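Next up is a structure, given as structure tokens.
The complex appears here without one of its protein chains, the remainder shown in place.
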Amino acid sequence: MSLLRTEGLSKVFGGVHAVQALEFAIEPGAVYSIIGPNGAGKTTLLNLLTGIYRPSAGRIWFDERELTGLATHQFAAAGIGRTFQNLQIFFNMSALENVMTGRYLHERCGLAAALLRFPSLARAERSCRAEARELLCAVGLEQYADAASESMPYGALKRLEIARALAARPRLLLLDEPAAGLNATETQEIVRLIERLAARGLTVVLVEHNMRLVMGVSDRVLVLDYGHKLAEGDADSVRRDARVIEAYLGAEARNA
Amino acid sequence: MSAQLLQYLLAGLTVGAIYALVALGFSIIYNASQVINFAQGEFVMIGGMATASLIGTGLPLPLAAPLAIVATTLVGLALAKFAVERARGAPVVTLIIITIGASILLRGLASLVWDKNIHPLPPFSGDRPIAIGGATLLPQSLWVLGVTLVVVAALWWFFNRTLHGKAMLATSHNRLAAQLVGVSVRRVLLVAFGLSAALGALAGILVAPITFTSWDVGVMLGLKGFAAAILGGLGSGPGAVVGGLLLGLIEALSAGYVSSAYKDVIAFGIMLTVLVLMPGGLLGRRSAERV
Partner (left out) sequence: MSPRIRTARTGGMLALAAVIALLPLALVNNYFYDVAILVGLNAIVCVGLNLLIGYAGQISLGHAGFFGLGAYGSAILTARYGWPPLAALAAATAGVALLAYLVGRPILRLKGHYLAMATLGLGVIISIVAANEDRYTGGPDGMSVPPLALFGHALTGEKIWYAIVGGLLLAVVWLTLNLIESPRGRALRALHGSEVAAEVIGIDSVRQKALVFVLSAVFAALAGALTAHYSGFITPGQVTFLHSIELVTMVVFGGMASTFGAVVGAAVLTTLPQLLAVLKDYEMVVYGAVMMLTMIFIPRGLVPTLAARFARKDPR
């Protein structure tokens, strides 16, 4: 039984069909990659899967529960988390606070409790802080715990976003170009992080341009082109698919 | 059509034309810099007051009016250069406060340079009302409508047919791209403020013979011009005109059929409703945030 499933998913902007009649399914515990040339609709698809965009047509099921048309925070509450291609770090907070905020859904905090500072809140805050520190360690950012996020280097911020997304304990994590702008060493660290997360049972969906990363870490790959599904399968079969080669490298490469 | 309704419609179009001019000023500046110039109303005030005081020193209107427009334009350029430019890139709230501060400063200066009295301006071509279908129209209203028409046409030509105008529009769509093709965004900002100041001053001179002018006439006019710009869609030229005329008509009809005291409440209420239901305004662009 698939964790995430779409049916006839479409998104139209003015005259542009960013995503067209897309249908696919993601199995729990898999690492699933979405690739395609620029403008293929990858980020639009991620925005649809997190409720940031409302579909023009089609439906989305998560764990057999339909999420189509719900608000973004309701997608999050269902168990979907994500990181962004253009960093959306809370730069007005420290690294630790960013991750602590990620735990929002698990902190039941009534208005009265907040205003009057109930003792239960202080205890909850302490455990929240401790868990946030653990997450920072898990992504390799222990030394930045109390640092202001605006002072952190780019590579660290990309990992911070992942830590923040993990703090919500999602069942499905969508990573939008997690390796963009990173050097080879940093990219390797991201790969190892994804492998660790997958080993712990988290379902990961990856949007990436880095082919070696994608092919090395994915169980299944979805190829998009102009919003259509071009191919879907395991890494090897997709790599050899004639249509995929043509879309990326042109007809001559296919015939070569 | 009853004479009374016609009367209200004519009054509404007249005041709506003024709102349209003020709204155009807002849109031009917003397009050039993403700034809402809360001091726009003061440009209207300075135009009218400066003309009135120049006429008071003996200058004839055809000389006083252009001088007043030039003076207001200089004020607008100063505002752009010394305040807005320095706060480039600041968050929305900061920019809003700066222009609000400018509007308060200008109003305070006006009360010192001139006074707090109401000043009339002589109508351009006499004040014998013209009869139209049972309603009466002041000749000054014809001036208002006529000049506004000419100005709107001129602006349309400027922004759509000249290189300078198109460069300004380009900055509103994509500042970086415009810079990369050689458009000086700083010059665009200055031109935008200067142009809007001139527009505001012109509006002030046009309407002063009908409603008189004083040191604080800019507050409500600015607010309503802003409401008109939002109603039509911020940043849209046609939207500003449509918004202005619509707001003027709503106001005149409300004053006539409901209550003169509550005309502003109705006008702002409608604007609020439009904002909530159609945040981009009636003709505005629907922008999507890219993440």
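Each chain gets a letter, A and B, in the order it is written, and its residues are counted from 1.
One rule holds for everything that comes next: a contact is a pair of C-beta atoms (placed from the backbone, for glycine too) under 8 Å apart; a residue touches a chain by one contact, two chains touch by 3 or more.
The shown structure was predicted, so the numbers you read here are calculated from the model rather than taken from an experiment.
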Contact with the hidden chain (one of A:E97, A:E208, A:D225 or A:D241): A:E97
Listed residues A:L116, A:A130, A:A184 or A:A199, member touching the removed chain: A:L116
Option from B:I97, B:I132 or B:A177 whose C-beta touches the chain left out: B:I97
Subunit A, residues in touch with the chain not shown (by the definition above): 50-52, 71-73, 75-77, 81-82, 84, 88-93, 97, 100-105, 107, 109, 111, 113-117, 121, 124-125, 128, 146, 164-165, 167-168
Touch residues of subunit B, complete complex, unshown partner: 30, 36, 83, 86-87, 90, 92-98, 100-109, 111-112, 219, 223, 226-227, 230, 234, 261-262, 264-265, 268-269, 271-272, 275-276, 279, 289, 291
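Assume only the chains that are shown with their structure count from here on.
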Centre-of-Cα separation between subunit B and subunit A, whole angstrom: 47
